[in-house]
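Complex shown without one protein chain; remaining protein chains in place.
By written order: A and B. Residues from 1 in each chain.
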Amino acid sequence: MSTHPMNPFNHDLAAPDTPLVNVQVNGNWVQVPKGLNVVEVARTVGSFIPHYCYHPKLSISGNCRMCLFEMGTPKMGPDRKPIMGADGKNEIAWMPRPQIGCATQVSEGMGIRTDSPLAKECRNGVMEFLLINHPLDCPICDQAGECKLQEYSNDYGRNYSRFVEDKVKKPKNVDIGERIVLDDERCILCSRCVRFSKEVVHDDVLGFVNRGGQSTLTTHPGKRLDNNYSLNTVDICPVGALTSKDFRFKMRVWFLKETASISTWDGTGCNIIIGSRENTVYRITPRENEAVNSCWMPDEARFEFHEFQREDRFTKPLVKMQNEFLPSDWKDALQQAGLKLKKYSGDQIAMIGSARMTNEELYLLGLLAKELNVALIDVLPRPKEADAFLISNDGNPNSTGARVLGISQDGKQLPLIAEQIGSGQVQALIVFGEDPVACGIPISSLEKLGLYIFAGTVPNASTNQADYILPTAAFGEKRGTMINIFGRLQRLGKAVNPPGQACDDWELLRDLRSASTGGNSIHNYEDVFRSMAAEHAPFAGLSWSKIGDLGIALEWGAAVRGQESVTHSAVLS
Amino acid sequence: MATAQRRIILKNIDVPGYTNDMDCYLKNGGYEVLKKAFGMEQTAIKDEVKKSQLRGRGGAGFSCGLKWSFIDASKVTKPIYLICNADESEPGTFKDRQIIHKDPHQLIEGMVMSCYANNVKLAYIYIRGEMSEGAVILNRALDEARAKNFLGKNILGKGYDLEIYVHRGAGAYICGEETGLIESLEGKRAYPRIKPPYFPAVLGLYMCPTIVNNVETLCNVKHVIEMGGENFAKIGTPNNTGTRILCVSGDVNKPGYYEFECGSITMGELLHEVCGGIKGGRKLKAIIPGGSSSKVLRADQAYKIKQKDADGNMVEKSLTLEDIPMDFDTLAAVGSMAGSGGIIVMDDSRDMVECLANLSEFYAHESCGQCTPCREGVLWMKKILHRVSHGHGRGNEDIDLLQNVADNIAGRTICAFGEAASWPVQSFLEKFRPDFEKRAGESSGLEKKLS
Partner (left out) sequence: MIAPLQELPEDFVKKVDEIVSHYPASQRSASLMLLHEWQERFGFISEFAIEWIAQRLELQAINILELVTFYPMFRQKPFGKCQVRVCRTLSCALGGSSKTYEHFKNLTGAQGDEHGPITSPDGKYTIEFVECLASCGTAPVVMMNEDFYESVDEKKVEELVQKYS
């Protein structure tokens, strides 16, 4: 499956068996799939054609006129056959009228000039027209640094203005939706947002009112741009007309470091880019992966990073002494905890892992459980409502990994754990990143425990009951892999450091294991993966680098497939 | 002696006693040609139209027979639509108005047989919204036609069904563009479509094959079938066959609409003999020969063209404006076009800057705003002309700028509106540049005080 089933169009992808045609691009003959449009063809041979309204996943609009190029067709002889040149290729008759690249599909013998005087003049003209009524907002516009008007006027425009009339005035700073601000003066009316809303998410909420130079993007006063995918319009808006309220005025994009990662918001595992500067994350945007999310992602998933920027993050290991939490250091805390843990037999210990943990973390947790002879172990499921697009019915990003690595029983063991803690049979509880109360274990039961070790990022309803609070790294602060609901193994990227002394779960587990059971031959992250791959079939033969930025589809089988995972009706086959 | 009109379309229009109802039409031989057409094969009708060399009368002058040939009814599975373009909005043009209001049945008869020829079962007349009375008249005429079995189910008992409805526009010139019209008929903003791929013959109304024809063109179809294609082709000149209704307005004594064989009358004869000469005895300065979108022609200029002489040799001829025969090819050869047949006459009292400023405001109002060069550029041209005509010009810099802006619009847009808006600017500047430079160099009294 190479194309996302949800996109109505995929202009950039040719079907594998498409025949090739010969076209001449800027003097060079190349072979390209027939039927691809000229913008895509030029891109693949390194002659980029600038464009605004064209988007490979949306219908062709052809209104910006920026992709005008000089086109040629095979010169025909009187016998209606192409005239061949000395080089064995057909001669080309160049058309005086330029054509738009996005709407022109290549055919045999076509000529394409993107650098001729005519093509340059066209682009220069269009750039000028786009700028004459454009407001001088660059100093305060969030799009600065990733704005196509800036980029293309630099590459294709003129360096002075000839416009001395009054500019057209339109509404600015329009509150068009829960998460989006609209500036109508900046809008170049490319209609990408209108087409996206209508064609991809079927929420026909945007439109143009008025006419001619007064044309203005808007919603009907009774409705707002509030669907679950509204922020994708901000991504595809080539200028600063649609901007994210969350990111507004926060940071200039040229300062942002871009880290490839995946969303851990739910089981879809949308590929993302984390934008951060120094040790702060500023935004999350989608990363293109045709096998998972194409170039889209749900709005809510973009705000995950706020969760780990909370003020109440755990930053130091905390040890409870006489009902008070006192800060400690890792060595002491883990040693103490490990020693205490050793005193219990396997059937006196229960573990609650999380389907939000990475595979590596889950693997090490599994080793710890095995060495301690712990059988009572499970994760907290998070079922939710799916939609027909990118929101899955699994609120956990790594349910599949948790199953594969033997930690998850899909929550079926939780009632048993709760019962045995309540009865006093289980006296030691280790929890990674979950709230036992949410797992069905009341505070009154937690109070009965002799040892409660909690590892996580933020406080919850029951962290006060813990004896040890071990601060961990959140997503974006650690490397690792996860398996989405379709069995795709993907990599998380580390964008920033965890705060204070919070550390990667895998390091914590390594040291806890060392302190409690003594088992350890793991020194670095690659060791973890190698070990895991050696012991669990789905990972066999893989490595961190082999997974790559776009992930790998694991063998589809009972070991990998989740039991009731589903998002949309178009199930990947 | 002036060339006489040949009133084929206008035969009954303005004849005392002629009314626009069915009875009067029937009394004058109405719907007989329809009966003849229904006795022919559909393809035979299309052949006759091809033989007639009939060219569209809306403004583009595209061969009607060729347009119809793009759709092969035997190979098409989707429904085929035919739309009568009655959105007459080209400044200077007022011929379709006469047909619609005074002889609607001629249009209906021509349209029914055109639909029959192309296997169309559902057709629309797109009439501009301002012609509210026209819509009433057409609806009444359609009802009359239905009552007589010339329209509706089983027309003339030949087993052919066709329905025609009137659809009203609402004040947008761009609805005269065929794909803009189609978008408007689909209930959307009249944004013309990109071609390729949306050629109406392939992806027209509701993405089905569609023919869009002008009112006068459809009326001509009736006459083509009546007299036969070959006979029709004998009227006018080769490749410019049939008659044209020429609409003359502006500085003439007898403005109005007149029908002549193509090429049978020259500009001079039309203005001075038919239209009574320039008003107030003034001198002719300029003429826009084919609707405001066509290029202006200057009176005191010699036009050099190449034409075939009597022996078939290509010779160069020099024509004055008055010499130019009113046909498609010659008007194109002198650097303008026959267009919609709307002739606007300007005498030597007229300020060319004001005239162009007036037109540029029209185009700025009517731009649909879909594509960049037109949306931004046409408004820019209007603003420059407005400023210059009000005495705030910056001299030749503004005229060079105006020229360059127009050059950056024409040929770069989705539809021909780009050319329609640019050609007046380009041609006025070409023909009357000194007028514009002078005006642009003048500053208003206010400016002088400040400096």
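One rule holds for everything that comes next: contacts are C-beta pairs under 8 Å (C-beta built on N, C-alpha and C of every residue); 3 or more make two chains touch, one makes a residue touch a chain.
What you see is a predicted model; the values in this text were computed from it and never measured.
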Which residue of A:206, A:466, A:508 or A:533 touches the chain not shown here: A:206
Sole residue of B:94, B:198, B:303 or B:436 that reaches the chain not shown, by the stated touch rule: B:94
Option touching the unshown chain, where B:9, B:107, B:346 or B:421 are the choices: B:346
Touching residues on chain A - with respect to the absent chain: 204-211, 218-223
Those residues of chain B which, in the complete complex, touch the missing chain: 79, 88-94, 96-97, 122, 128-133, 165, 167-173, 184-190, 205-206, 247-251, 255-257, 288, 292, 342, 344, 346, 350, 355, 358-359, 361-362, 365-366, 368
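Everything that follows uses one rule, which is that only the chains that are shown with their structure count from here on.
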Touch list for chain A against partner chain B, complex: 60-66, 68, 96-98, 100, 103-104, 121-122, 125-126, 128-130, 132-133, 162-166, 168, 188-189, 208, 210-215
Complex interface listing, chain B residues touching chain A: 172, 189, 194, 196-197, 364-373, 375-380, 383-384, 387, 394, 401, 408, 411-414
